[in-house]
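With one protein chain removed, the remaining protein chains of the complex are shown where they sit.
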Amino acid sequence: MLGAMPIAPFSPRTTALTSLLCLALLGCERRGGCTGEYCGTLVFASVGEPDGLLPPVLQSTVGRDVSDQIFLKLADIGLSTNTMGDEDFTPLLAERWEWDGPLTLVFHLDPRARWQDGRRVTAADVVFTYDAYNDERVNSPYRTGLHWISAVTSRDSLTAVVRFRRRYPEMFYDAVFHMRILPGHLLRNIPRDQWRSTAFARAPVGDGPYRFVAWKAGENLELAADSTFFLGRPHIRRLIWRFTPDLQVAVTQLVAGEADALEVLLSPDNIERVQATPHLATYPYRGNAYGYLGFNLVAPGDSTHPHPLFGDRELRRALAMAIDRERLAKSVFGGHAKVPPGPMSQLWWIWDPETRELPYDTTHAARLLTQRGWIDSDGDGVRDRNGVKLSFRLVVPTTSAVRRQYARLLQEQLRRVGVEVLIDEVDFSVLLQRVQTGQFDAMIQTWNTDPTPSSGIGQTWTQGGVGRSNYLRYINPAFDQLVEQATASFDRAQARRTWRRAMELLNQDAPAVFLFAPENVAAIHRRIADVAIRPDSWWALVRTWRIPPDRMIDRDRVER
Amino acid sequence: MNLRATLALLGALALALFVVGEARRHAAATPARRRFFRHRPAAWGLFVLSFFVTLAIAAPWVAPYGPSVTLEIVTLKNQPPSLLHPLGTDLYSRDVWSRLVYGSRVSLSIGALAMLVAVTVGAVVGAVAGYVRRWVDTALMRLVDVGLAVPRIFLMLMAIALWQRLPLALFVLLIGLTGWFGTSRLVRAEVLTLRERDFVAAARGLGAGPARIILRHVLPNVAAPIIVSAALGIGNVMLLEAGLSFLGIGVPPPLPSWGNMIADGAAQLATAPWTTLFPGLAIALVVMALNAVGDALRDALDPRREAEWDTDGATL
Partner (left out) sequence: MATWLVRRVAASLAIVFAVVTFTFLLLHLAPGEPFLPSGDTPIDPAVVARLRHQFGLDQSLPLQYAKYLGALAHGQLGESFALHRPVADALGDAIPNTLVLVGTALVLELLLGLAFGVYQAARARRLPDVALGYATLFLNSVPTFWLGLLLLLVFGEALRWFPVGGVVDPVVHASLPWAGRTADRLWHLALPALTLGCVGAAGTARYERAAMLEVINQDYVRTARAKGLPERRVVLVHALRNALLPLVTLFGLSFPFLLTGAVLVEWVFAWPGMGKLTAEAIFRRDYPVVLAAATSASTMVVLGSLLADVLYAIADPRIRVHGE
């Protein structure tokens, strides 16, 4: 191997050097044969590895990114990301649909749709899919989204009928967004409680634009374009996910030209590095996450008593006012995050800059703390009251660089108003266990949200969410009522006003300090054209991306 | 860097030089000291160690800023080395030099304390096993086998997973308690040969109990290998601490240790390499100095011994 080195000058590209090595060793030359429009190899740098590719039982984000290239939904959200009604949705497996009364939705499947083993996609598959998603033995995490669907039946081989229990604005969204249609004929005989680890989940057969080729655990996963795909042949021939343990290695692979795309760069450092790399382009899009400093409102481990510190609303408000959220976001995200006016991501249409929030005002915060009896009586820099220090533990997961960074910056900001923050960096598994059982003072939480606020807000901020993801146990009936009103409203403008009133109520109670709502920045190789990124799912339109033949590099032409 | 910090740094350098000079001046006094300084790197190692120990003790004077003071979280983060910040600033706009200085306190004391625990346990176990022999010996040595059979880092990972928030003292104790296996084997082997020697037999003849014999007669005579393995072991502990911090389970923030400084900086390696480079160099320097001094000590304390392989290895 080393003998080959001096023969040729070093080439920056892995493929080039590998072929040189091959050349030097064997005297062989393999020029890839693929030419024309439908060549191209796209390598995704992927942080983490799928936990399977069978949609109802997978939980990992990478798994979803990959499996959505293989399995189709009935219809998908449009570029507007509007989830109310059905007018902004685009057809996928279903070529069209109609309402048969207020509670019945009829889907007409595209007759051209085929499973990759040649069988037709039928309404029986849709029925099978709903049954599987709804089966306790399959234990799908997406089952909750199907709560209001009462039945799915087939009218004929290409017509599927979805019936609902009640009428609400996002019925259509629920009918199409959660389920990927599964091949009944291949899965029917696999026991439902073994779907998680069945062989099919690691070598699936679907109906999407790409079919499965190979998956080497710990290394990479490859898909190939299905040239007969009924909605149009995908332009890029090979999709490869390269697994890396962390974001840094992923960015380094991009910069070194060993990968072509990464959907989120996260830190301003990474963005800077990518922007300084000539062959990479950046694509900003609205992020689907928000993060906050949350206060446990009940005593740790005893939900019947208020938290000794955070049970006090005025104390929480003082802390909220002592935190310079704008500056924190600027430090951690550069210009690529906004301070949200409540628990919401940039993706949500309910984002309203007019929402009233608590101001950043340290003098007011200090005055408020002093009024409540918190003064630094022993001169150690930390306020105290009746011998109790104004000190709390903040728990963050070791896995999240952003949250660790925020924790340390918050620690310093709160120290300046005489509040002591002790940081517990714990494994994610421990964090989850502790917040679920209420064993914490304060936490920094991030949520990756659905495209719509209706389910997430309810699960995290209302009484109905206690025991689910309302870890802070924030309970305010007035807020709950506003949320219910807003989600039930068919009128978007009116709903938006109601959402705003709800958020203002929440901000006044300050159960949490809403810190950041990032804008995502993707890095993609400049040779890729027609890059379209739908903010709610960046991977949804990959099948329309293409590499013009004149911009192709060696990697694109390699014959497999 | 302000004037006070610069002067203090120069003072620390001068003091370290003085220590080495004094030591060398008295080197001719005994054969052991002569042998020590015959090792060329030893004087150098001594200098590095006294310098960093001085830094650790005098941290508040040498460091221009507090260890966790964020200077200006937007405009002063990840600044390259300059006159004002000789080693640059980190992601949180903290002065890297100040953290390095305070970090020497944490890292050196973790190294020394954990090694103290390890050597104490190792020496006691080894001495007891070697002296008492029979089933006690078998049981203890099997325990050592088990301890050596699991790679230490897995052992630490699992043990640390037990605690949701690990107090620093416990962290040190854990490192110590997973690091005594090699020492105990070493000591046991020494004791096995010693216990048959005349003076031990004589003490036994005079009616001394086993505890007394071990403490008064056996242990002092195996002190040399213990001291050497301790000197080398401190370095290993520092390397282990760095590795654990890199995996996210080291010294809790915002306390700086050289290990968690490397870990904090690793994410900015490409854009702000100084945050990772300098603490890594500091570790390398000190471990190097410890190894040099350890080697020299070995020769100094026991001229007839061949260089013994350091059973704790410095692979980490």
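Here are a few things to note about the model shown:
Going by the order they are written in, the chains are A and B; count residues from 1 in each one.
What we mean here is this: a residue touches a chain if its C-beta (ideal position, glycine included) is under 8 Å from a C-beta of that chain, and two chains touch if they have at least 3 such contacts.
Being a predicted model, the structure only gives us computed values, none of them experimental.
Residue-wise, the contact with the chain that is not shown comes from B:159, picked out of B:159, B:227 or B:255. Of the options A:89, A:107 or A:243, the residue whose C-beta touches the omitted chain is A:243. Within the full complex, the residue among A:411, A:460, A:507 or A:537 touching the omitted chain is A:460.
Taking the complete complex into account, A:144 is the one of A:35, A:144 or A:228 that touches the chain left out. Touch with the hidden chain on the side of subunit B covers residues 40-41, 142, 145-146, 148-154, 157-159, 161-162, 164, 235, 239, 242-243, 246-247, 259, 262, 266, 269-270, 273, 276-277, 280, 283-285, 287-288, 290-292, 306-307, 309-311, 313-316. Residues of subunit A that touch the chain left out of the display are 1, 4, 10, 12, 14-15, 17-19, 21-22, 25-26, 28, 30, 32, 41, 43, 48, 51-52, 57-61, 63, 136, 139-141, 143-144, 193, 196-197, 201-202, 214, 216-220, 222, 238, 240, 242-245, 249, 252-253, 255-258, 289, 398-399, 427-430, 432-434, 436, 445-448, 456, 459-460, 467-469, 555, 558-560.
The rule is short, and it goes like this: only the chains that are shown with their structure count from here on.
Centroids built from CA atoms put subunit B at 44 Å from subunit A.
Across the interface of their complex, subunit B is touched by residues 247-248, 251-252, 255, 267, 269, 272-273, 327-328, 330-331, 393, 398-399, 401, 404-405, 407-409, 411-412, 423-427, 430, 434 of subunit A. Across the interface of their complex, subunit A is touched by residues 68-70, 73-74, 77-78, 91-93, 161, 164-165, 248-249, 252-254, 266-272 of subunit B.
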